Structure formats: structure tokens, C-alpha cells
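Missing here is one protein chain; the remaining ones are kept as they sit in the complex.
Chain IDs A, B and C follow the sequence of writing; residue 1 opens each chain.
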Amino acid sequence: MTTQSDIGASEAAEVTVPTGGPVPTPRIPVPTGEAAPVANPVDAAAGDLADGPDTVQRAVGTPDELQPYPELGLRDDEYERIRQILDRRPTQAELAMYSIMWSEHCSYKSSKVHLRQFGEKAPPSDRLLAGIGENAGVVQISDELAVTFKVESHNHPSFVEPYQGAATGVGGIVRDILAMGARPVAVMDPLRFGAADHPDTARVLPGVVAGVGGYGNCLGLPNIGGEVVFDPCYQGNPLVNALCLGVLPVDRLQNKAAAGAGNVVVLMGAKTGRDGIGGVSVLASATFEEASEQRRPSVQVGDPFTEKLLIEACLELYDAQLVVGIQDLGGAGLTCALTETAAAAGTGMRVWLERVPLREPSMEPHEILASESQERMLLVVEPEKLEAVLKTAEKWGVLATAIGEVTPAQADGQPGRLLVTWRGHTVVDVPPGSLVDDGPVYARPMREPADLILLQADRAETLPRPATPDALRETVLRMIASPNLCDKSWVTEQYDRYVLGNTILAQPEDSGVIRIDEETGLGVALSVDGNGRYARLDPYNGAKLALAESYRNVAVSGAKPIAVTNCLNFGSPEDPGVMWQFAEAVRGLADGCAELGIPVTGGNVSFYNQTGAAAIHPTPVVGVLGVLDNVAERVPMGFAPTTGAERDLIFLLGE
Amino acid sequence: MPRVVVDVMLKPEILDPQGQAVANALPRLGVNDVSSVRIGRRVEIEFSGEPDLDRAREIADKLLANPVIEDFSIRLVEADDTEGARS
Amino acid sequence: MPRVVVDVMLKPEILDPQGQAVANALPRLGVNDVSSVRIGRRVEIEFSGEPDLDRAREIADKLLANPVIEDFSIRLVEADDTEGARS
């Protein structure tokens, strides 16, 4: 998925958080059987039109039906666009799909115009095999080997249900890495919490740490670093970012294009349930009684064991060259996977939705398309290889089901259409590119926050300094005791750092180092850093400083930095002050990368991190990856124990 | 002394990986007629005085269950009532 | 359709750190009259046909409980019997 992982489709509509609040008012009049024209013989044959799904046929016949698009986060003009594209009103399922794909989360509508700089300012690189826009950037590190890495956020779910939110955050980024053809080999977790002594931190922090550990440990991925930062600005909106590193032989690189008409579309992994359907449930509220909201959890529960099997099965399929295209299912579920794979190839797709294995048989088409159930991948497979694919899945004990097929582009060369039927009803008939590439793009208003001048004027130099030895002692003790500087082993001991046997450096080192090639000693170093307080004072330089810190951490471990990933955690883009912070941070990061000569290869934007009107500090988290030709030459951070007369000399570099 | 039993189960629509893992293992034991397994927690609370259902409900709500993903039910059970054939 | 419920609890002599952690947290909620908390598993088994208590006992004995550290009990429950006040 190339989406913002933590902001559900409904984020803008703010109806997801399951606090037992009121059910959104139904806006869809219940259609009556007579009112709908029964023109389609298949629909007619189904004979249950009154209770059946909203079909394309019915949409044509009932152009004036009121649709709950505002509740789904779509603006009037966005809804109008959809009607223009389709030349009719969208069906329920189509409306759900557009609302998901055109959300901030998936479309990057507020950030797109800024993120371009990462590409435009990036230095040329011959190492980059896949860059921004792919599931994760892929960087070549030797003739045969490449690595891929990316950081993503799962902030909001982790506040609601810390354990599962954090766990599924790890699961999601791991699938991104897997989708590139790589074996995931390590994770990191930059975390931000509210005040250490706030009672709610006692709920959130242990749950998040247990969730990151529980999922990663169960997948057998060493955790090689991260951050734990406390600041009251994160009290109602902790940040849970997760980074995954993967390794692949260069020729195993996968892509998501659903190429080749006639190829089979296979859904592999967990059954589909009503996970994280969130705002899309307003579509059903006319046909469900009040309690129905109860049945639509926004929180997904992770199943790392299934993910582990999915990883092994996928890698076996790649090695046997059994897949043409592959895409993970993340925050936007089947909707995103179907449209992105088809759009990437310019093909069409025909999907029989009733073939999707369901955890709950009563699910409706739009729910199946919007479900965020975890641990699923979408594969495109040549028909003659289908059996081998199903066999491999069976060997690993994961479900794999053919749910559709790739259809050709149109005769005039135009891309094909995505046609989805459900028990004989046509519920979706759209150009896939219209969901993926033609979403709205906004140049949102920006304004420097009014308080910035005051903040900047209050300079550190004016603070009282310890003047006596006692005061100095007191200051040092206070610093040592501060949660942000204290020992993090309560957290890091809950993570397995040893599994896979290639961890050369991990906590508490400046960067994590992983051996990639046991024969040659080739390895990579990774660090993630961010400083929200700096960025609040000066987002441009704050982002640069985060990059510089990460770059330094990698360099001092003995590695040559070669690539950058980032997770941009910000408040609401509809707030001009936040938007200004965002634009400045992106500009700073892009400039910094240009100065250091390394490209941004991927990343993630997380907006709407705020409590009421109060946004978090702008928090760009930057990950830098470096290469070590031989991990035996890594430089650990501690002084080496001295033997005899050979004493280490200590130098201080810089100003 | 009677005790209070709180049963905490995942809501029916929430994935239950634990139950699923057990259900998948059953055929190995030669069991093929089980259609579903759900696994939750059973919490037995003993009070020093009279068992207090309201208190127990409060504890369950605040501490034992996460209402976002779990339901719970509460009842009184006689201490020596094993609620079935204790094996 | 009735289902079979298997309750699996740690034997009384085996330390239950989870139960203890909950018990220790209670005073902070202002609860001081709880003398003990024990946490075990509640397993709900649905059969495709008639619920089979003997089958369930066999599953419990072989798989659901480890007799070295756990006891279990089995009973039939009506599907919609929530066994108490479902909150």
C-alpha cells in the first residue's frame, strides 16, 4: 500500500472512533422494489432487488437518490467529479471505494504538491530500483542484492487499542516490504507518548510496546532500534511509527501491475471480516438497525502467525516465479489493491466478490471492498500456474482463492474497467485509474503559526544556567532522571533482537546493523530519528536536523549512508498553520537530502494527529540506511575494554 | 463463599486468532465436526466479604475487558460449583 | 444451537501472575475488598451437528488444558444464554 497507514478512509468524517457515540443519521432512503427499474435480466433473476445491493443498473435508474457522501468525507465538488467520471451516480460500493481512495490517507491530496520535491531535488542514483510511489523504495547494495525499507504510522488505532493498533502497524509495514519481493529481516519503532507520569500513558505505552514486540517477535523479526519520546503534546495522540527492512536478490523484485489479460486474480491470507470499516458503515445504516454500528469495529486484530505463513508462502511463490504481480492489502483493503494493480497495468479487472472468503457471511459488497482485515495479499497469476500457487498456499496453510481475472485494455487503447459483481449483481463498474491517479489534489492554504515569533523569541540563551557545582549536579541529576534521556531497556528488552542471527548492532547503539550476506559480510545500518520540539520551533531546520542526526548515527557505526525514508506526522492539513509546518518540513528534508547527496526512497504522511484543535508538534521522523561492505568493521558505540598499555584515545570532533 | 465469574470474550465480529488456531488443529486430532472455536478469558474474583456484583462489573469494565473489542458477562457462582464435570 | 463451554484454570497451587497483577491493581481503583483474582481461559466450541460433550472432553484433555498445570470443566450452554448480565 502506498497510503497513509493510520488514517482511515473516514478520518475526515470523524465517525470511526468507537466510543459508542451516536449512529450517523441515515441519509439513504430505503429503496423500494417497485421504484427501481428492473432492466437487467441478471438482477431480475436474482429476485431480491429490494434487499439486494445497490447495482449499477439501479444507479442509472435512480439518479437523484441522496447519497451520504459528506459522512464519508467527500466534498460536494468531489462527489460531482465522481458523477462526471461515471456519467451517473455511483453505487453504494463505488461511493465507498471513491471515498476511500480519495481520502487524505490514500490520495495524498494535501501533501502531493509538496512531496514532489523529494523526487525533483533528489540527486541522481543508480542504486534505486524502485522509488517513491512503489510500496517501498528498493536500493541495490551489491551486484546480486538489494534492500528495501520504509517507515509508516499507525497512530490513531494505537490510541484506541494500544496493543492491537501497534501490532497491526508492524504487520502492515511488513507486508509492504514483502510486496516488493523481499524477505523482511528487521523492524524499528519510533514512538511518541504523552507525559511519562500521565495516567493514560500507563495505558498506552505498555500496550504499544507489547504490541510492537508481540507481532515482531512472533514473526521472527529482530527489533534493532527505535525511539521513545515523551511530550504532553502527544497525550491524546501518541505516535506509533514502524519501520521494516527487507532483503531481496535483485532479480526477485516484484511489482504490483496486474498485467496480462486472462491472468487470474488471487486473494491470499486471512478471511475478510468487518475490520476497520469505519465510516463506510454509514452506507449500511439505512438497512441496519441501530445496533449495527456496534458490529463494525474500527480496530483490527492482528494474527502474526498467519502473517508469518503469508511471508513464507509469498517468498516461495517469488522464487518459483509463480506471480506476475502482487500487492499487499493495507488500510484500504481490496479497494486499493484491485484498483492499484489494475491501474498500474492499464488493464481492466473482473471480480466475483462472492468468492472472497468471509469471516461473516452477512457482509455486503461495499463492506467486503472496504474491509481492512489484516494479513492478506492480492496476487496476479497466469492461469497455468494457478494450481502451483494454490498448492504452495496449502503447504503453508494459508487460504488462497481465485476471485477474478485480468481483462484487456479497451479497443481504443484506453485502460480497461474494473467490474465487480456480487451474486450476479453488477455493483462496481469504474475506470480503476480514476480512483488511483485522478483523485483530488489540493494546494491548501498555509500560514506561519501566529505564535511562532513568540516561541522563537523565547531563546534558550535566556534560560537560567546552573552556576554553582551544586546547581550543576542538580541539573545533571534532573537530566538523567528525565524520561527522555533515561535508559530504554524496559522497552527494548521486550523485543527480540537476536532472531535470524544477523543482528550485528542493536539497542542501545546509535544505529542498528544487520548482516545481509553471511559469506561476504555485506550489511546495512539503519537509524530513525526525529525531534518534534525542534520542528515546532523551526520545521525547515527541524526536519534537516532529524535527517542529520539519523545520517550521523549511521555514519558513526561505520556505514556509508545511501537512502532515506520518512514518516511525516502532523496535525490537520485543513489548518493553515499545520500546512505551513508541513510544507516547511518537506522543503527542509528535501534540501537536506540534496545537500547530503542521498535520495528519499519512500515514506508516509500521517495527518490529523491532534486532540480537538490542538495539533501535535510537527514530527517528521527520518530513517537513514547505510551500507557496510563488511560488518566486521562496524564501530560500536562503547569504548573498547582496554588491555594492558593500549589505551583508547578520545577525540571530540566538530565545533 | 460464592465468587464472581467474569467471562470476557472477543466481540463476535472480531478476529479470534487463538480460537482459529485451535479450530485448525482439531482435524489433526481426528475431530472434524467442530464448526467454530472462540477463546476468551475467564476471571474468578473472590471478595473478602460479600461478593459485590456491581464492584465486579466496574472492575471488568475498567480493567479486565477492552470494550472496543471485547464483551463481558458477569455472574455469581458457588465456590464449589464447578459448573460441570471438573475433570 | 447450544455450544460447549470449556473453562480452563491454572491449578490452585500454580502461581497466576496475571491474576495477581489485576489483584494488585485494584486498590488503585479504590477496590479493597477483593481477596483473590484468578485468570484462565474460556473456550466456546460449536459443533456442526449435535454438541458432543465427550468429544469436547477429549479435546480439552488433549489440547485445551495441560494437566500438569491446569484443570478444566465442561458444560453445555444455550447459544443465547449469556450466563449473566452481558454488559
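As a working rule, a contact is a pair of C-beta atoms (placed from the backbone, for glycine too) under 8 Å apart; a residue touches a chain by one contact, two chains touch by 3 or more.
Convention: contacts and distances are computed from a predicted model.
Only one of "Phosphoribosylformylglycinamidine synthase subunit PurQ", "Peptide/nickel transport system ATP-binding protein", "ABC transporter permease" or "proton-translocating NAD(P)(+) transhydrogenase" fits the UniProt record of the hidden chain, and that name is "Phosphoribosylformylglycinamidine synthase subunit PurQ".
With respect to the full assembly, the chain omitted from this view is in touch with A, B, C.
Residue in contact with the omitted chain (choice from A:Pro232, A:Pro383, A:Gly397 or A:Pro508): A:Gly397.
Contact with the omitted chain, checked across A:Val187, A:Leu309, A:Val380 or A:Val427, is made by A:Leu309.
Contact with the chain not shown here comes from a single listed residue; of A:Val60, A:Ala261 or A:Leu500, that residue is A:Leu500.
Remark: the omitted chain is touched by one listed residue; of C:Ile14, C:Leu29 or C:Leu76 this is C:Ile14. Considering the complete assembly, chain B touches the hidden chain via residues 17-18, 21-22, 24-25, 28-29, 39. Seen across the whole complex, the unshown chain contacts chain A at 210, 213-214, 217-220, 303-306, 308-309, 312, 396-397, 492-504, 515, 631-632.
The chain not shown here touches chain C at positions 10, 13-15, 17-18, 21, 63-64, 66, 68-69.
Convention: only the chains that are shown with their structure count from here on.
Spacing of chain B relative to chain C, judged by their CA centroids, is 5 angstrom. Centroids of chain A and chain B (each the mean of its C-alpha atoms) stand 34 Å apart. Not a single residue in chain A touches at least two other chains.
For chain C, the set of residues that touch two or more other chains is empty.
By the touch criterion stated above, chain B contacts chain A in their complex at residues 10-17, 20-21, 24, 66-69. Of all the residues in chain C, the ones that touch chain B in their complex are 5, 7-9, 19, 22, 25-26, 29, 31, 33-49, 52, 55, 57-64, 71-75, 82-87. Chain A meets chain B in the complex at residues 18, 20, 160-161, 164, 270, 273-275, 294-297, 299-303, 305-306, 359-360, 373-374, 397.
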